[in-house]
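With one protein chain removed, the remaining protein chains of the complex are shown where they sit.
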Amino acid sequence: MKHRLATGYLILVFILLYAPIIFLMVYAFSQGETMTNFHGFTWRHYQTLFSDTRMLAIVANTLLIALLSALIATLIGTLGALSITRTTRRVTRDSLLTLNNVLMVSPDVIIGASFLIFFTMLKIPLGFGTVLLSHIAFEIPIVVLMVLPRLREMSTSLLDAAQDLGATTRQLLTHVVIPFISPGIFAGFFMALTYSLDDFAVTFFVTGNGFSTLSVEIYSRARQGINLEINALSGVMFLFSLLLVAGYYWIQQAGHKRRRRKREVTS
Amino acid sequence: MTEPIITLRQVTKRYDSHTILNNINLTLESGKFYTLLGPSGCGKTTILRAIAGFMQVSAGEILFAGQRINDVPANKRNVNTVFQDYALFPHMTVAENVAFGLTLKKLAKSVIAERVAKALKLVQLADYGDRAISELSGGQRQRIAIARAIVMAPKVLLLDEPLSALDAKLRRQMQVELRALQQRLGITFLFVTHDQEEALAMSDEIFVMNQGEILQSGSPVDIYDEPINHFVADFIGESNILPAKMIADFQVAFGGHQFECADAGIPDNEPVEVVIRPEDLTLTTPDRAKLTVTIDNQLFRGDYYEITATDTHDNHWLIHSVNPAEDGTTVGLTFRPQDLHVMRFGEKEAEFDARLETYDDLEDDTVDQT
Partner (left out) sequence: MRVSKPTMTWRTIPLTKHRTWAYFLPYGLWLALFVIAPVALIIYQSFFDLGHQVTLNNYRTYFHSATYLKMTANSAWYAFLITLFTGLISYPTAYFIHQLKHRQFWLLLVILPTWINILLKAYAFIGIFSQAGLANQFLTFIGVGPQQILFTNASFIFVATYIQIPFMILPIYNALDDLNPAFINASRDLGASSWQTFRHVIFPLTLPGIKAGVQAVFIPSLSLFMLTRLIGGNKVITLGTAIEEHFLTTMNWGMGSTIGVVLIVAMIVVMLLTGDQKVKGGTPR
């Protein structure tokens, strides 16, 4: 009885979680113009979407910003994590971690508004550059947080052993440390990617007039009312998200497997 | 014989196709100290969990004072558990932890306070009531876990490897204290451990387990002196186990010689195994010896020397001797007939006990004759 109640509750919650998403995607195939009654199947909205050059350009911009910012943020974040772990004094390390997390907990509007002031003061024109810089900025802390645990797991004896066997500092970094923390780096990269794709508020503040990302575009179109082209877009984006999630878990699994295999070889 | 407090009848536990417990029968009497002894994964903790009510068995009956309790939930059973990692609630103080069960019973505050104080005093931590769990050492946590269980005045206390996290010295001290506590409270203790030394030191009766089955039960002395098979002999204490052949009653052959022994009731010429404990072997000169061996190595263990040696048939021997030997020399070994213990392959406990019955009288006769 209790079991049934729990199952029923979970089913309700999952319906609540997925109904709007499925609703959105189903209407992408409706012949009508609104999300009220389904008027029969059509690919028309997808055709509109794929011939909408403005939208396609924005998709390209969004992907470019996401990939570029995630790459740079991963690089800086990994270096940051290495530096944080290397600090000797506990106080320094704790303060660095606190500062690192400021952007993680700050509301988006605060980040957006403060970056807007920052760019305006430095007289940097708003557009692609400011959006890219902002994305890099708010992605760095998540990369640090994903890399740090792996660094922490790395035992001192592992490094001692490598040095004992004659590894130089550079070799230690490239042959031992980086391979060991690579799952964390990958995870950080993926998280950075999703943060970038997901962001609306920060971009909205620093984007100016000439440049737009998907989130901002959806916002301005949604304010004008229902447009089933957006539904079609949501279908495409959902598929893309699924691929990202699958890719992320595949990499994590592969990492696990590789590590397991390595352990089998060494033991 | 006192009334059995816990009885397990043909208890079996399966997970999918994996059998964890296979047809377990055991009886615990009131006021005794019992130990379930076996290697990890042998099912001993599963028995404890079945009695505590943390899991359902697949088949068989669990009786408490004659009443079937298979379907009684854990919180309604008059048994309490001391957990391996203590499971002291980290968000409560020591006193709150000990009082937890009594508070649920809605006893008067004064009664609770009195019983908690008494329990804490019993484990010698009377002044620790206001401490946080995190402030306690391992040994103190151990005692609080015991206090929390015994404050409930259970008929049976289940202890799941409670000493495994303690260092060697503290463990020995706690063995003494646990035994004393059990005798003072007069309730049944069922103690689970993989440490044979612990089991031998504390128990009235030991159940030796392996792979979901009880192989042998009995007093520590019985199990040590008369292990039923290779596994028990090897698991409990150190031993020399050699392939042998039964020649006749009280005559067994191994290492190229025939020896007098104390076992009978086995068909002549049956292949068997012989156990000799290292401390029962005495070093002597080759001319007085029953066997001659060459010394390979020796380690000084403080109160004795642990000597390894090889005989002419390439059998390895482990000898505990108070006197040192010299590496590479050939020395003699002697032992008494009763130091040899013969084990049949595949003999079950019931058959073993029955066989002992038949010749125990016989043996007494022979003793009388001499």
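First chain written, first letter: the chains are A and B, and each begins at residue 1.
The rule is simple: a residue touches a chain if its C-beta (ideal position, glycine included) is under 8 Å from a C-beta of that chain, and two chains touch if they have at least 3 such contacts.
The shown structure was predicted, so the numbers you read here are calculated from the model rather than taken from an experiment.
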| item | value |
| --- | --- |
| Shown chains touched by the chain that is not drawn here | A, B |
| Contact set of chain B toward the excluded chain (per top definition) | 52-54, 73-76, 79-81, 83-93, 100-101, 104-105, 132-134, 141, 148-149, 152 |
| Residues of chain A in contact with the chain not shown | 6-7, 9-10, 13-14, 16-18, 20-21, 23-24, 27, 34-37, 75-77, 79-80, 82-88, 90, 93-94, 96-97, 99-118, 121, 133, 136-137, 140, 144-145, 148, 151-152, 154-156, 159-160, 163, 169, 172, 177, 194, 197-198, 200-201, 204-205, 214-215, 218-219, 222-223, 225-226, 230, 233-234, 237-238, 241-242, 244-245, 249 |
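Going forward, only the chains that are shown with their structure count from here on.
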| item | value |
| --- | --- |
| Whole-Å gap separating chain A and chain B, where each centre is the average of the chain's CA atoms | 57 |
